[in-house]
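Partial view: only certain chains, each at its native spot in the assembly.
Labels A and B are assigned to the chains in the order they are written; within every chain, residues are numbered from 1.
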């Protein structure tokens, strides 16, 4: 993994076999990012699971062959004392067709290039919203979570 | 809706049931954004209509069940004295397949997280270009539209 910073922006290169959520969470912790955005990511996923929220749960779609990542975006917040990532994405398979949704799990294939931005004066939260049954982004949480 | 600003960047959280175009237009007006970009958006759409430009008109594709937003990008300009949004996007349905195109209409489902950037010293225009029959982005319009 490589990381270069300029101001509130980082370019990241994740490497083959890295877990996307674990790696980005460790990065957010190491850099003290409490409010940020994964502006975009491209590369490949060896494996990934996308979810579709049906109102009650995420219906999973598991991909077990490598796919080209054509879209990867999200937010970095804090929840329960740790980084909380919300990522959506889409990938193209061997037939070039694109599937995607709410990203539940992903393992980098070959490499992943990401642009990350932070809002240094902020802490975003991700509290459980009971009416939806989901953790949802709170840009101005009442206190530091 | 929540909005936080840092310099020329905003994170927005739109809420369930909000009209995407109306809400972003009102935001641009309120913040005085005359040149900007919707860097990315993720979340869900309750309903959305995507268009494919066939050279004469947008062939519409209307989605009436909620979809996960995997891609949402665009520009903010001024046209006819009001904000002019040009948004493209893609969404994944219950079967995780992705459809998209030029976004004609969208209603937020649950939430939408967006990163917006402005170019404060600029005004982008969106004049009608007769040869194409479309309004097209002009980064340096002859005078403030």
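Rule of thumb we're sticking to: a contact is a pair of C-beta atoms (placed from the backbone, for glycine too) under 8 Å apart; a residue touches a chain by one contact, two chains touch by 3 or more.
This one's a predicted model, so the numbers in the text were calculated from it and none came from an experiment.
Of the identical chains making up the complex, 2 are displayed, while the complete assembly in this file numbers 3 copies.
In this text, only the chains that are shown with their structure count from here on.
Taken together, the subunit A residues at the contact with subunit B in this complex read 8, 35, 37, 39-40, 50-55, 59, 61, 71, 73-75, 86-90, 97-102, 117, 119-122, 124, 132, 134, 136-140. Listed in rising order, the residues of subunit B touching subunit A in the complex are 2-4, 6, 9, 11, 13, 16, 39-44, 66, 68-71, 90, 92-98, 110-111, 113, 115.
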